[in-house]
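The complex is shown incomplete by one protein chain, all other protein chains being positioned as in the whole.
As written, the chains take the letters A, B and C, and residue 1 is the first residue of each chain.
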Amino acid sequence: MGRMTYIDAARQTLAEEMRRDPTVWAVGEDLGRGGVFTQYKGLVEEFGPDRISDAPISEAAILGAAVGAAMMGTRPVVEMRFSDFALCAVDELVNQAAKARYMFGGQSRVPMVVREPIGMWRSSAAQHSQSLEAWYAHIPGLVVVTPATPADLRVLLAGAIRCDDPVVFMEHKDLWALEGEVPDGPVGGDPIAELGRARIARAGTDLTVVSWSAAVHGAMAAAETLGKEGISAEVVDLRTIWPWDREAVLASVRRTGRLLVVHEAVAAGGFGAEIAATVAETLHGDLRAPVRRLGAPRIPISYAPPLEDRVRVTPEAIATAARGMVGQPEAANG
Amino acid sequence: MGRMTYIDAARQTLAEEMRRDPTVWAVGEDLGRGGVFTQYKGLVEEFGPDRISDAPISEAAILGAAVGAAMMGTRPVVEMRFSDFALCAVDELVNQAAKARYMFGGQSRVPMVVREPIGMWRSSAAQHSQSLEAWYAHIPGLVVVTPATPADLRVLLAGAIRCDDPVVFMEHKDLWALEGEVPDGPVGGDPIAELGRARIARAGTDLTVVSWSAAVHGAMAAAETLGKEGISAEVVDLRTIWPWDREAVLASVRRTGRLLVVHEAVAAGGFGAEIAATVAETLHGDLRAPVRRLGAPRIPISYAPPLEDRVRVTPEAIATAARGMVGQPEAANG
Amino acid sequence: MTARTAESPGAPPNFDRQRLLDQYRMMCRIRAFEEAAVGAISDKLVLGAIHPSIGQEAVAVGVCGTLDRADILLSTHRGHGHTMAKGADPVAMMCELFGRAGGCCSGKGGSMHIADFEVGMLGANGVVGANITIAAGAAHAIKLKGEDRVVACLFGDGAINRGPFLEGLNWAQVFGLNVLFVCEDNVFSSTTRTSTMTAGPGAAARAEAIGIPAVEVDGNDVLAVEAATKELLADVRRGQPRFLVAKTYRLTGHTGVDPAPYRPAEEVQEAWTRDPIARARAMLETAGYEAGDLAAIAAAAQREMRAAYDTARAAPWPDSDLAYADVQDVGDPRMVAF
Partner (left out) sequence: MTARTAESPGAPPNFDRQRLLDQYRMMCRIRAFEEAAVGAISDKLVLGAIHPSIGQEAVAVGVCGTLDRADILLSTHRGHGHTMAKGADPVAMMCELFGRAGGCCSGKGGSMHIADFEVGMLGANGVVGANITIAAGAAHAIKLKGEDRVVACLFGDGAINRGPFLEGLNWAQVFGLNVLFVCEDNVFSSTTRTSTMTAGPGAAARAEAIGIPAVEVDGNDVLAVEAATKELLADVRRGQPRFLVAKTYRLTGHTGVDPAPYRPAEEVQEAWTRDPIARARAMLETAGYEAGDLAAIAAAAQREMRAAYDTARAAPWPDSDLAYADVQDVGDPRMVAF
């Protein structure tokens, strides 16, 4: 075990995958200078401008070209810079990349990774802060990855690059500097098998908190606080929301009898609804409290901190919701 | 009361709104010849090519121009032809139209209607059959309308056009020929107030079936069958999924104790999850059976009928699900 | 800045008679395929929309028939002719249109997603202009792998008003990719006369403003289209994108069921006098072929496609469980919970 930041994990893993597979290449705006978050720093020096390629400000072409290049036997990793800008290339992702394998009756594969940094950091306002992972989970043909830690970014990026289908890989902009434990040496085992496998970030017995991406850290902080109060929260980090680890979530809720889903995205129509609905459908009789979700209100994200903070799901809000659930008598009307 | 088809309701309502408000205009490909489904037939003759305007095959410009035209005091109705093609203009809809009023601190309004015909009819395959209403319900700033009947298309289109915010208006391609009762005379009352108001399509006592758009008719057919078997199903047609009529749904489920959500869209991450999760959160203790959802499997839509039919939610499937729920003992583990 | 116009050789003294005969045969087969497919609509055998290429066969044959088998083709919603000219089997194509087992996309795609990767045909597309960036990407992979194959990307006159046209052409030129862009100008975009919604001098000028040399050719003259294509492909194989505008005319409606009343009758009549098949036949007669033999070729094409129709009609429906195949490798598409 060594320590590594989220961004170093991103850099190192891409480099390793490019070394092991010459068909892997990356393309996006400003990659030759390291990319907008420096997550490609130093790579052009090793792999040259053909494999770490700059791009014009042409999101539709970046994504559309990746579809063609993937169909022709290469593995493009495309950088969308901010997930918000990927909205300039939705036809290419949803109508083309996601459907090509199926529409053509299995004649083609479209192995590509679409990197879409998501989420709020500070004062980036409505067009640079969105978390739309729920959209892509709703689209047949797409895999959706949302790593919360350096170790997970590492194994899941390797799995995404080796996967034969299009993967929307959503790094969180607020996590780049996060440090964490990472296994030494190259990614081992079968990283593709990690797509769809949740991680029990913290074991607990009183309620299950399901989360992903940056929100996992808020859930962990809340669990810490709750622990001091004698409330034992289990935190499940989904790691990927499609596929999502239904079995792990159901197994945990069977034990705890309570589900709280926490995500940064807008709650209305967020992927938390899918998890809460699935648990309510499947474990209704086992629930000791109604399922609950925490997410952002349905408002655009503001620039001014006091307004921006109104959409943040804080550890305090998570802890408060958890207390309410645990205090709540069985089968009460929430 | 007179009878009218869904498509006549579309034509007549747009014409009436254009007569009452000279700032209303429509733009899209082929509108001068009546539009791809003839829903604009005859309008250019009355209103001329400036107000019933053709457009180049430029979805991004059609939608982006509407944003500018709406900010400048007109009320554009833009025709996207198939909701699938609207994926070529997502930045314009989601980053621009939906956020402009908010980002600019209320300095502007963006009164526009984006018509996006949705859904399956027959053998239109993966790029001409999608139902992505859940996407837009997840986006702050957008209103999402999904009429199931000629009468609702009529009043809701009037409301959408008079609304001061961007509205995604999703007609269902399979309903154009549907005939139904429509109140005589121009749309009365306050049609804007109808946005967010559900309709009890059929009263019942044993379970609540919530649906919208074409799926409502499948739900009604199932309710008919169930009725013959002595199972009384209440069918709630949401009519708009944002805002959605939470109070009406909760009131109905409080009475019936059972919720089944039915929609044509992919079940995973569909808007049914939002409704099921909300009911499970709010009425857990009142439920006599676990909430349930029916939607499409998470696969692209095929061309060949036998494959295409595998994604259809049939009246039979709805009735079977309902029987299971009603037969199911309280608090059983589904 | 005006695009060079490749002169129409008509029947050049020294042209290859046998080659033209083969092209004539292929054009007859495409025409017969389209006619059989349109007929199958009223017979309720083709259930989805189809977009016939009747009148545009010389573009399909002159461009796609000039490609090597290893070369790549990206096509449009009006792609039957392109696909056949690239070497696809019309029986598998007809089965696809009928949604039957044996269809080249297993019945999942239909007309608008017809494809045959075996012959380098990487798909029609239901989204106008979407194939342009995909074609650039296919050529990008070819460059990265150091191959000398080329990619031909065909699209209609209406597609030049979509953003991906600009982005895809700029991409191909910036990266120096082996792409031949072909604008098949059939005057219409659905029910719209494209010129009414297209500003400026047109497709060729737009390509040249992005640095891609463009040539305009009579798209109803198969020899002219082939000659222009051959000349441009020489540059394309060296990493220099090129642009071809083939001027033709859509002799039928937009779809198989569109009577196209928005077209003046005289215009349509005049266009029929430029029918590419009739013109090839005339050249071949001048070159000494018997009218009877040429008519026999057309008749044989009709019989072949009638047989394809019968085979497709007799073919079984695909197993509906195929609906769950080839979605993606990970995850379960079924609604496990309910």
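By our rule, contacts are C-beta pairs under 8 Å (C-beta built on N, C-alpha and C of every residue); 3 or more make two chains touch, one makes a residue touch a chain.
Everything numeric here is computed off the predicted structure, so don't read it as measured data.
*Asks:* If you put the missing chain back into the full complex, which of the shown chains would it touch?
*Replies:* A, B, C
*Asks:* Looking beyond the chains shown, say which of B:L31, B:V44, B:A69 or B:V182 touches the absent one.
*Replies:* Of these options, the touching residue for the absent chain is B:A69.
*Asks:* So which of B:S83, B:T149 or B:T278 would be touching the chain we can't see?
*Replies:* B:T278
*Asks:* Pick out which of B:N95, B:Q127, B:T146 or B:S252 touches the chain that's been left out of the picture.
*Replies:* Residue touching the chain left out of view: B:N95.
*Asks:* By the contact definition given up top, give the residues of chain C that touch the hidden chain.
*Replies:* 1, 161-167, 169-170, 173-174, 196-201, 205-206, 208-212
*Asks:* Tell me which stretches of chain A touch the chain missing from the display.
*Replies:* The missing chain touches chain A at positions 29-30, 32-33, 36, 54-60, 84-85, 88, 122-128, 267-268, 292-295, 297-300, 302-311, 321.
*Asks:* Take the complete complex as the reference. Which residues in chain B touch the chain that isn't displayed?
*Replies:* Spelled out for chain B, the touching residues are 23, 25, 50-51, 53, 55-56, 58, 60-61, 63-74, 76, 91-92, 95-96, 100-108, 140-143, 163-165, 192, 195-196, 242-243, 246, 278, 281-282.
Convention: only the chains that are shown with their structure count from here on.
*Asks:* Measuring between mean CA coordinates, which chain is farthest from chain B?
*Replies:* Relative to chain B, the chain with the farthest C-alpha centre is C.
*Asks:* In angstrom, rounded to a whole number, how far apart do the mean CA points of chain A and chain B lie?
*Replies:* 29
*Asks:* Which integer distance in Å separates the CA centroid of chain A from that of chain C?
*Replies:* 41
*Asks:* On a C-alpha centroid basis, what's the spacing between chain B and chain C, in Å?
*Replies:* Between these chains, centre-to-centre, one finds 36 Å.
*Asks:* Which chain B residues reach two or more other chains?
*Replies:* 84-85, 88, 125-127, 268, 292-293, 298-300, 302
*Asks:* By the touch rule stated above, which residues of chain C touch at least two different other chains?
*Replies:* In chain C, residues 103, 105-109, 113, 125-127, 163, 327, 331, 333, 338 touch at least two other chains, as defined above.
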